[in-house]
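Of the protein chains in this complex, one is absent; all others appear in place.
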Amino acid sequence: MIGYKIHNLACELWGINRSITGEGVRRTLEHIKGQYLPSLNIKSVSSGTKVFDWIVPKEWRVNQAYIITPQGNKICDFSINNLHLVGYSKPFHGKMKLVELQKYLYSLPAQPKAIPYITSYYEERWGFCLTQEQRDSLNDGEYEVVIDSELFTGNLNYGELILQGQSNKEVFLSTYICHPSMANNELSGPTVVTYLAKWLSELPTRYYTYRFIYVPETIGSISYLSKNYKKMKKNVIAGFNVSCVGDERSYSYVPSRNGKTISDQVAKHVLKWIDPNYISYSWLDRGSDERQYCAPGIDLPIASILRTKYGKYPEYHTSLDNLDKVVTPKGLEGGYCALRRALEILEKNRTYKVNILCEPQMGRRGLYSTLSRKKSDPETRLMMNFISFCDGEHSLLDIAEKINIPAWRLYEIIDQLVSHDLILQI
Amino acid sequence: MIGYKIHNLACELWGINRSITGEGVRRTLEHIKGQYLPSLNIKSVSSGTKVFDWIVPKEWRVNQAYIITPQGNKICDFSINNLHLVGYSKPFHGKMKLVELQKYLYSLPAQPKAIPYITSYYEERWGFCLTQEQRDSLNDGEYEVVIDSELFTGNLNYGELILQGQSNKEVFLSTYICHPSMANNELSGPTVVTYLAKWLSELPTRYYTYRFIYVPETIGSISYLSKNYKKMKKNVIAGFNVSCVGDERSYSYVPSRNGKTISDQVAKHVLKWIDPNYISYSWLDRGSDERQYCAPGIDLPIASILRTKYGKYPEYHTSLDNLDKVVTPKGLEGGYCALRRALEILEKNRTYKVNILCEPQMGRRGLYSTLSRKKSDPETRLMMNFISFCDGEHSLLDIAEKINIPAWRLYEIIDQLVSHDLILQI
Partner (left out) sequence: MIGYKIHNLACELWGINRSITGEGVRRTLEHIKGQYLPSLNIKSVSSGTKVFDWIVPKEWRVNQAYIITPQGNKICDFSINNLHLVGYSKPFHGKMKLVELQKYLYSLPAQPKAIPYITSYYEERWGFCLTQEQRDSLNDGEYEVVIDSELFTGNLNYGELILQGQSNKEVFLSTYICHPSMANNELSGPTVVTYLAKWLSELPTRYYTYRFIYVPETIGSISYLSKNYKKMKKNVIAGFNVSCVGDERSYSYVPSRNGKTISDQVAKHVLKWIDPNYISYSWLDRGSDERQYCAPGIDLPIASILRTKYGKYPEYHTSLDNLDKVVTPKGLEGGYCALRRALEILEKNRTYKVNILCEPQMGRRGLYSTLSRKKSDPETRLMMNFISFCDGEHSLLDIAEKINIPAWRLYEIIDQLVSHDLILQI
């Protein structure tokens, strides 16, 4: 089961301290390149580079970070859980009373066993995150705070993999690698994308060219677009932002801004047949890099196929979003299969025209029962229904929607009809 | 009541052994031509003629067919019920044990009193159909099978009637004459069409030209189209395939492949007002000659108005589909009236433009109450509503839909407004 393989990869990447810049991003990309996708290109953009309205921020490095309690215990130790440190915390070393320290602590009263995930990318701050239970157990007295971090001119990194197809028209997949140890809202994305890229790279032929990127969210996609959007606007015909594809609780869809692109059509088609109860969100519920890909003037046809969406499950952005209870091999496999179904449909979504006028005589081709009874068999009926829409105006997906069956039920029928010279791809 | 007349005609045609070719088709057409529609043309296509993807089959003649039981009784006698013989059975004469004979027998365990209707047009077979009750009563022993039939190079026949109108644009009605003694799924079609043709042929003027054909299903419509489709594509603006219009249980609609042609609009309008509970099928439920008329590249605007659709009633394709319990004068009259309403709307479906700006002063024309009270009367309101849409852009049918009344409620109003010179047909 491929879900186990994907889950293994997620475990391999779990402990790395990813952020929007820094060593954690590079280590993540290098691991994927080294073990799974040798053709992955790891690229960099220098701190300070202007990317549209934004500036690539400094690189962040954490050597150590912790707090010493009045009793001499080390708590909030970054080396034990990287969520303890507010992301992008500036260096700090000092002593302070608990009442003062409290201003720098973040916890979740409603989820007393969860360490929250907090960042401060665009204003220099420091802080620690801890469970409410631990916070409540702190005693008065003097605490020593140690944050041995650096913010320095360095690079923002991302990974890019392009698989050339017969056509220069592209299908685009984007995922993000900027959260530390979290599972559904981080590792499910790059791990599923990696296995999709592996599958596509091993296909004997591809119609479309595939562009995969692994970027830090927001600043990464903006940086990438600032370099590539003109070419992408010209070539990208469909794509998905891949995030939160690892739990078992639901399937979900976030539309592109346009809402009617082929990516949207395919996503809704696949999800309808995989899970009729899938949750259909609106553009107003967006929250990942589709915000950039679909921004006015960029306008790429990017939708999202997800399991349980960011912000819609209780463990989101906490230490509880883990690889045990939230993200599972079965959940990852579901996310992988949904996206793979979608990519397969895009590959095969051509338009066909029947070669003859009126219905073909299927009987003499062995495609039809020769004995007329009360009912025709369902396979024959499906084939005749398909042919009836092969008018050169309906795509495979259009026809699947008209006949109300999964598009993949038609692949074999198409092969049969093409081999009998009854339909022609146009 | 015209239903009785139509039912009488059905009784006259009941006993004839129709099939897709042969004497039964000719006798049926000759009877209609002789007694009802002298202008009907009876045409023929030779066996072996290529018609699109098909070949016109051999002509089939049955002299006699029966089985002699071990006790010496004659059963499954074709001369008593033509459903006993599998349609297109090849000649056979021989003796066999019951166990062997069983391979050639067809019955319906779930309908033990029904003789099923079975054919084998495109592979040479033989067989007998009988009730399950009769089959269960057969004893072991030797049976003698006699099928004195012939399959020979002959003709496929069909009837064609063209009623010229002011316009060369055509309304097309097709019905089939290829089933032996069955009522709803055979005789209701040609009998209702015959009375529609009689009515139209007797009208003092017709706007459209009407093309009626009586064809064997599938091979007949394909043969007809192969000769006529170019002209029909140019001229046919609407039409209906007429089948299963004789029982009382329901009204139904099968769309054209396009689903939005004027034929579809008219059919849905008429049925909605005749029976708000009419059954609206999808193109996927099709099963008669609309399969050919709407095939890609043919694309004629042909929908179906039916009573209870083929395949949707228990007596379908059995000896129980008869002129006693299934098809009735009342049922036939309903089918006739629905189709006649549809044809009337097509004839009258023009676009009108009001001759003056703002509302006309109806009072001085005697078309409006002169005393203003709390409520205006419904007839006046209907007239004003109609006028409000006479903008040269809405057809009669469009307006009837907008006002939510049957189109036929507007015929008199249109006459009044035209006679007062308030609206102009454009």
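Order as written gives the chain letters A and B; numbering starts at 1 within each chain.
Keep in mind that, in the parts below, a contact is a pair of C-beta atoms (placed from the backbone, for glycine too) under 8 Å apart; a residue touches a chain by one contact, two chains touch by 3 or more.
The shown structure was predicted, so the numbers you read here are calculated from the model rather than taken from an experiment.
J.: Of the residues B:111, B:280, B:385 or B:416, I need the one that contacts the missing chain.
T.: B:385
J.: Looking at A:58, A:84, A:257 or A:341, which makes contact with the chain not pictured?
T.: A:257
J.: Of the listed residues B:198, B:260 or B:353, which contacts the missing chain in the full complex?
T.: B:353
J.: I need the residue numbers on chain A that touch the omitted chain, in ascending order.
T.: Touching the missing chain: residues 52-55, 116, 118-123, 125, 218, 221-222, 225-226, 229, 257, 283-284, 291-292, 294-299, 311, 316-317.
J.: Which residues does chain B use to touch the chain missing from this display?
T.: Against the missing chain, chain B presents residues 353-354, 356-361, 363-364, 370-375, 384-385, 388-392, 402-404.
Everything that follows uses one rule, which is that only the chains that are shown with their structure count from here on.
J.: Between chain A and chain B, what's the gap in Å when you average each chain's C-alpha atoms?
T.: 55
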